[in-house]
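Just one protein chain is left out here, and the rest sit where they should.
Moving on, here comes chain A:
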């Protein structure tokens, strides 16, 4: 015991004779689950860290996997890039069982990664991380002019929107006509 600790303990009330309950109780071994992204690299994540994801938490609750079963059947997230899933796993591990701080400075600064992260986090239903990511997206255009915002966020002009809408209508019309012709062919 250090001198500081000794000093503190002498001033403190007498310690209870029995050991604290938490120390006496046998520790419950933490269960782990496995996830993989598009790159098939498997990440081992504790159930505590995965609590952040409402989607995975729901999957775990419904499946009732044992650790062996979980190891043999990693949760596949084929729509998420490996590096993005790694970021999500790291974030969940860092914030396991901790209250989430109001700001998170560890998020990626590269815009394209941030966008993929938003999509992944939205899919995995990690509310706190989604909040940080959306704030980061908003920060991209802080103090920018409409022209700069249009460029950063790839916003089409009204003319481009109208042209895209016309094109979509034309395509839908063609598809509908094709389906009608196919149905008529089937009837014959």
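For this structure, a couple of remarks:
What we mean here is this: contacts are C-beta pairs under 8 Å (C-beta built on N, C-alpha and C of every residue); 3 or more make two chains touch, one makes a residue touch a chain; residues count from 1.
Assume contacts and distances are computed from a predicted model.
The unshown chain of the complex is recorded in UniProt as "F-box domain-containing protein", chosen from "Eukaryotic translation initiation factor 3 subunit B", "F-box domain-containing protein", "F-box/kelch-repeat protein SKIP4 isoform X1" or "DNA polymerase delta small subunit".
Interface note for the absent chain: among A:35, A:80 or A:118, the touching residue is A:118. What chain A contributes to its contact with the hidden chain is residues 110-112, 114-115, 118-119, 122, 130-131, 133-135, 137-146, 149-158, 161.
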